[in-house]
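Heads up, one of the protein chains got dropped from this complex, but the rest are sitting where they should.
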Amino acid sequence: MSPLAIETRKLGRIYKIRGNKKEKNVRKELAALSDVGIQIEQGELFGLLGPNGAGKTTLIKILTTLLAPSTGEAFVAGYNVLNEPQHVRPRINMVSGGESSGYGLLTVRENLWMFSQFYGMPSREANQRIVDLLKLVGLGDRINTKSSDLSTGLRQKMNIVRGFMTDPEVLFLDEPTLGLDVGASRDVRHLIRGWLDDDKKRTLLLTTHYMVEAEELCDRVAIINQGRVLACDSPSVLKRRLQEDILFEIKTSPLNGLSAQAIEDLPEVHTASLTEMEDGALLKLALVEESALGPVINALTDKNITIMSLNKHEHSLEDVFVQLVGHSIAEAEKGSQDE
Amino acid sequence: MSSDVTQPQVDSIYKPLPKVTGWRLFLKTVIARAYPRLIGQQREKSWMFFDIFLPMLAVSAYVFVYRAIQAPEDYVGFAVMGGAMTAFWLNVLWSMSSQLYWEKEQGNLALYIIAPNQMMAILLGMALGGMLATALRAVAIIFLGTILFNVTFVVSSFLQLLVVFMLSMTALYGMGMMMASLFLLLSREAWHLSNLAQEPIYLVSGFYFPIKSFPFWIAAGASIIPLTLGLDAMRQLIFASGPALGFVSVKLEVSVLLVLCVVFLVGAKLLLDYMEKLAIREGRLTESRR
Partner (left out) sequence: MLNLHKSEFWRSFRVATWLGWQIESNWADPLLFVIYSIVKPLASASILVVMYGIITNSNFQNPLFPYIYLGNAFYIYVGAVMGGVSWAVIDDREHYKTLKYMYVAPIKIPVYLLGRGVARFLTGSISVFITILAGVVFLKVPIVLQQINWPLFFLSLLIGIVMLAMMGLLLGSITLLLVHHSFGIAEGVAGALYLFSGAIFPLEVLPAWLRPVGFAMPITYWLELLRRSLVGNVAQAFPTLAGFSNLDLFGILVVLSVAFGILAIYAFRWCDYRARERGLIDRVTNY
């Protein structure tokens, strides 16, 4: 049986924080990861989802041999990342969003060529691969541009090509679409999918805090917050785990005295909430059965209330996240900034 | 190679390529990391002004001090020669020792570490590229100085001169590689330490005068910097009054340089391995402390 592409066992990492001048002797510790156990099969596109500071990047650093774990063990392609980095490194590559790589005075091709040599690739073939990949991500006309003259987005594309160029078995992408526009993000997602579909033995670990990206791309996701994995499964299973209620949103004309309580009293209606709006009201319903919608609409029409729109609300990964973490990803980030 | 490699085909784009390992990977890495030093550096034309013209003027200042105090003409040659060699020392300080720190700040260091090459090859590439690029500057300064100040050379042995120069460079850049790994754990301090090691080394290594002028033990202590003995030996080999003003015999200087080469290169390898492990444990490979 082929080994797991990535496996962590009770993985933890503690950072010692040096105090400032006044608190020189005060040693603070921060647990960036605690007790993380994940298993990623070959061929999987696995997503790590969490707000800033959740521990995603720390996990990637450990898996890419850049950081030693404080507790537990981690394996990539079957090798221990701490004790056998020489076996792990030829099999991996990493791209971090928002970071440049190489030297500004070299051209895009020269920078990529340089990195290809660090992996022992034959120059001629590497150069051809560079040209092909750059064309694929829409950088074909900038091959001979100095990388310092590229925009942030184009530099990020170059960085992504660097990751795919060296045929890694396991590729780590840390926020790969950070700072990319919609079109460029789509190019990158296309590249990711194409690369994975080309060979089922390839594995990709992606961190992101774009829910939609994770939902669209990943076979499985782990939701991680404050260093702990809160849930780990496919997006559809995670969504199914949410409460079974069926959610509707109805926009109506003014309510003519109808109360939320009156609707909640109807059979099979779990909860109902009403929000007054400028030109009417918004009614949010959680129904036990979809058939309960009929009596609600009757109750509205009885009061001469016009229905302006009706939407069935599908659960998103964001909802899963909110349920697990207690707040949305945006709120979590706002909170961590305020600290 | 096969035609599917030379002709771009979208479906072959992800096909794994054969890769070399071992010494061939080492060599490829050295060349690749030397490349930006050699090519990138020349790409900004202002280097000629800053790395040749300005240092030439600074060297001239020392030459005119000797003229002002009516020193023998060979001292002018000593100053030109020493001034040219400062380029190597500056290159080792600023582009070797503190380089890994810069690479860390830029995010390249992490990419170097996760690649299957050896960090030693990266450092060697940096050294080789820096050395060749600097040699161009040093030769230009010596050439200009010779013409401007009518320096007279009496070369006793070109072969010995070449050996001394190569040994000095090997030991010097070996030292730079060792310092680079030491500086890996430093942040802003690296910059200041390099700055601090500038003038004091110009002084004790005798860049502008023969180190014979120092008490024996000071000169002997300064010999830990490879350029001290290298410069002294080269002066003995190319100036008429060189041998008379030499610190110890060229033979002895060559032997010590040989020892320094081994010590610094082995030291660099050991220290680099140790520092890499330490940095991985303490999480210092990717942090940025601006």
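When the chains are written out, they are named A and B in that same order, and each has its own residue count from 1.
FYI, a contact is a pair of C-beta atoms (placed from the backbone, for glycine too) under 8 Å apart; a residue touches a chain by one contact, two chains touch by 3 or more.
Everything numeric in this text was worked out from a predicted model, so none of it was measured.
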Among the chains presented, those that the missing one touches: A, B
Chain not shown: contacting residue from B:Y14, B:Y173, B:Y208 or B:F264: B:Y208
Chain A residues touching the omitted chain (full complex): 100, 103-106, 148
Hidden partner interface residues of chain B, rising order: 36-37, 40-41, 44, 46-47, 50-51, 53-55, 57-58, 60-62, 64-72, 75, 90-91, 93-95, 102, 105-106, 188-189, 192, 195-196, 198-200, 202-203, 207-210, 213-214, 290
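Note that only the chains that are shown with their structure count from here on.
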Interface residues, chain B side, partner chain A - complex: 1, 5-6, 8, 10, 13-14, 16-21, 24-25, 28-29, 31-33, 35-36, 39-41, 43-44, 106-108, 110-117, 122, 280-283, 285-286
Contact set on chain A toward chain B in their complex: 13, 15-16, 61, 64-68, 86, 89-90, 92-94, 96, 99-103, 105-106, 110, 113-115, 117-122, 124-126, 128-129, 131-133, 135-136, 146, 162, 164, 167, 194-195, 198-199
